[in-house]
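Please read through the structure below; I'll follow up with questions.
All protein chains but one are shown in place.
Every chain is named by a letter (A and B) in the order it is written, and numbering of its residues begins at 1.
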Amino acid sequence: MVPAVILLTILFPWTGALLVSITGDSRPRLQHFLAVLFSAVSGAFAIVLLLNTLPVWEGIVPAWVATDPYFSIPLGGAFGNVSFMADGLGVYLAAIAAVIGSLAILFSVDYMRGEKQLGRYYAYILLFIGAMTGLVLTTNMLFLFFFWEITALCSYVLISFNNDDPKAVAGGIKALIVTQLGGVGLLLGALLAYTVLGTYEIGVFIEKAPLAIPAFGLSIAAFGFLVAAAAKSAQFPFQTWLPDAMEAPTPVSALIHAATMVNAGVYLLARFFPAFEGVPGWKEAVIAVGVITALLAAFMALVATDLKRVLAYSTVSQLGYMVYGIGAGGIFASQVHLLSHSVFKALLFLGAGAVIHSIATRDMREMGGLGKKMPFTQIAFIIGALALAGIPPLNGFWSKELVLESGLVDGPRTAYYLMLFGAGLTAVYTFRMVAMVFFGKPRSEQHGHDAGLAMKISLGLLALGACATWLFTGRFGALLAGTLPLHSIHFLGVKELALELFTAKATYLALAVVALGLLIGWQRERLTGLVSLLRIPAGWARDSFGFEWINRRISAAVRGSAGGLSHTQTGQLNWNIAGILLGLVILLILMALGS
Amino acid sequence: MILDPLILVTAGVCLLAGVGLYGLLASRNLIKLIVAMQILTKAAVLALVAAGAASGRINLSQSLAITVIVVDTVVAAVGLALGVQVRKRFGSLDAANLASLRR
Partner (left out) sequence: MLFGLVVAGIILCAVLAITANRLLASAIWLAGVSALSAILFYMLGAREVAVIELSIGVGLVTVLFVFAISIAGDEAMNAKPLVPRILGMVLVLSLVVLLGWMAVPGFRTADPTTELTSTDILWEVRGMDLIVQVSLIFAGVLSVLGLLSEKILPARAAEKGGRS
């Protein structure tokens, strides 16, 4: 049954995408209906897949846990098999993608009402959901790359959805180029693995790579994957594409640029951790990337004035926490944080979407006092914000403490203190954001109204999730440990976790830092001395510390070379054949040399 | 030295493929292009049959060759129909006139 469910989880949204685009934009109601239906069914399939692993939750090690794929469809020799695995890491990420995807689509019913070209919008979201579930469930590295690129394509199309807005188009192309650049690293690693091991199977790779692949090759693969992950998850030094991606419609930002696609990089690192663990310098590099990203992005979130950009910076920063957790060996901690973050960040984005939809601006300086007009949205948003800041008992507290704890135990001490400082910064910018949007006096004429019914359902469910997902931490750990024997995962049940966290001094230290951060956020108007002291770094932060320039240069260089190459496309048949012949001659020479 | 007929045929296949490719490369007339394609596929069919004869599995190679011939004929028919339509629309069979990628 499970193979069918896996295939359906991937193919159902794709069928939906096809149907929505066939329906045509003249029947928007049918399009809304189809999109919600297909995404909801796919979400249900993903949950069935999750429930299928129930025995593992109880600690029973299933018979199918091995390095073999769960099932595979043979596809000839060239590409390996289309193989899938329903293990802990894949199943729960598939559930996140499909369930949050269906909630985002439900939210879109209100958010996108009356918009033109709904077909394009829904078709690409559905295509994305299918590709994301495929990405996390497949065990063939080539197909991992294939799904990876589909998600990048969907991200590009949806960022540039308002394609008459030059900012949206530029943001989309930038995101596409940067993530594709990272994808090259993934492809390089996959091809390298194939040339040495003769298979694309991830399981075989993880098991045999440290011994079978020579050290130099393995480190190329390891750092190639790190580049791929950093580009996809908007980590240092690629972090600037994500804020520019905020030109996308808000449900898209919530789904792709907060809850799912940006996690693909973290997933990649977690999945391949056992293979690359021993590569000298790799773990340190991962930790460094995580710490630098988390702090830089938190600083930028402090000074941003666009509501969605603040959330984007905070996403980058939280992804930095996950990457840091992986670098410190805390796969379990980072995955728990990934789960919490997907839920509360999707909640925050959708809440922001409700606000933006209601008053038609994203500039926080024009907001203020919205709490009275939008009480429901305010409550949901504050729940998400508290989770982001790491206030118990919301899920963000548990997972952030877990990450910090694994960093304290296994990582370098300096990195731990820096991340602790980052937690304080998170509290500051979270407080600033909530205060600027919902409290104080209205700063401009607004005709705010509260969220619609579909929006309320999505927000309510996500708020519930932000309060409750930590209860499943123990089960989740059992699932990961039971199905990923090579990752040597240590996990704790909820009770032991609570006991351990609340008896450790580090937790109170972290909470004190968070409280201090909230205090600073509250009193930020009065701390003029501190503010003026920070004016110069704040200016740097507004300029993205110069990385914006680097990313823009990369994007410009790629587009320039594309323009240059387009001169070779004359459209003349004879020249095309000459090109084909030249390629053939080169291939034959290579073959002759090789034999 | 007596040349093995199969070696002779193989060398002929290579030459025939070269002739077909040169035709594709050099001619601008659409129908001439299809003639060149026919020669190229003829070389492919010959290669298949020669390989079958060499490996002693002539029947397998025959069944493959039949597929190639059928597909090739359909391609020729569609290509010729396209050529006729192009002649009607553009008044010329010159492939160079069709390049509309850059205006």
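Keep this in mind: contacts are C-beta pairs under 8 Å (C-beta built on N, C-alpha and C of every residue); 3 or more make two chains touch, one makes a residue touch a chain.
Predicted model only: the values in this text are computed from it and were never measured.
S.K.: Shown chains touched by the missing chain?
M.R.: So, spelled out: the chain left out of view touches A, B.
S.K.: For chain A, which residues touch the unseen chain?
M.R.: For chain A, the residues touching the absent chain are 572, 574-575, 577-578, 581-582, 584-585, 588-589, 591-592, 595.
S.K.: Taking the full complex into account, what residues of chain B touch the chain not shown?
M.R.: Contacting residues on chain B, toward the hidden partner: 3-23, 25-29, 31-32, 34-36, 38-39, 42, 45-47, 49-63, 65-67, 69-71, 73-78, 80-85, 87-88, 92-94, 96.
Basically, only the chains that are shown with their structure count from here on.
S.K.: From the C-alpha centre of chain A to that of chain B, how far is it in Å?
M.R.: The separation of the two C-alpha centroids amounts to 50 Å.
S.K.: How about chain A: which of its residues touch chain B in the complex?
M.R.: Checking each residue of chain A against chain B gives 569-574, 577-578, 581.
S.K.: Touching chain A in the complex: which residues of chain B?
M.R.: On the chain B side, the touching residues are 21, 24-26, 28, 33, 95-96, 98-102.
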